[in-house]
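Right, one structure below, let's go through it.
Now for chain A:
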Amino acid sequence: MELETALQSAETLLQPLAVEIKRPEPERVDVYITLENLKPAVQTLVDAHWGYLAAITGVDKPAPAVAGAAPDGDVEVLYTFANGGALATLRVRAPYTDAQIPTICDIIPAATLFERELIEMLGVDCIGTPDRGHLILPDEWPEGVYPLRKSFTGLNQE
Partner candidate 1 sequence: MTELKLDTPWQRALEQIKTWARVNSPWAIHYNSGSCNGCDIEILATLTPRYDLERFGIKLQGSPRHADILICTGPVSLQSRDRLRRIYEQMPDPKFVVAVGSCGISGGAFQGCYNVVGSIGEVIPVDAYVPGCPPRPEAIIYGVVALLQSLQKKPAAPAQPVE
Partner candidate 2 sequence: MELSLHPIILLLFFPGGLFLFVAGLLYEWVDRKLVAQYQNRIGPRFIQPLADIIKLLAKEEIVPDGVHKGLFIALPIVGLASALAAALYVPLVGFNPSYSFNGDLIVVVYLLSVMTLCLGLAGANTADRFSLVGATRTLTQLFSYEAPFMLSLLGPAIVAGTWQISEINAFAIESRPWWFAFTQIVGFLVAMVGLMGKLEMPPFDAPEAETEIVAGALTEYSGRGLALFRLGKDVELVIGLTLIAAFFMGGLANPLDFLWKTAILILVVAALQSLFARLRIDQTVGLWWRAGALLALLQLLAIILGRYLQPVLSQFFSGLFGG
């Protein structure tokens, strides 16, 4: 599918659910959505066979440019879908206090690895994810310590 038509179709598909749609790069479209319509957005993309889930990225303390950043900082989670050359990223924000994000494993079973990594690296709680075991952190890793958070400066060697 040609790059432009792919991006157009993604935008039209996600228009009703999106808070804001941006074109930061020629082959990429960013769709800012709230927590509630994350699942419906993923569902629409999957039903339309719009490419595949490339990655789930967690970013700690995103740029303040976007309004509504929680006072004590928060985590932005990016769900990037790839369709040929076109990339569509769903951006969701979750404050530290109760970083609750609905899981998408029931729609895309293969996403469980990405979610396990998100849970253990950034402390985001994916409600309903089938498996919460440590993916890459060691077994004796202390509870509640999330390495990719800016507040983490190094495992204080006991």
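On the choice of candidates, all candidates are chains of the complex that A comes from, given by their letters.
FYI, a residue touches a chain if its C-beta (ideal position, glycine included) is under 8 Å from a C-beta of that chain, and two chains touch if they have at least 3 such contacts; residues count from 1.
Computed from a predicted model, the values in this text were never measured in an experiment.
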All of these sit in the same complex as chain A, but only one touches it there. Which of 1 or 2 is it? 1
The chain A residues in contact with candidate 1 across the complex are 137-141, 147, 152, 154-155
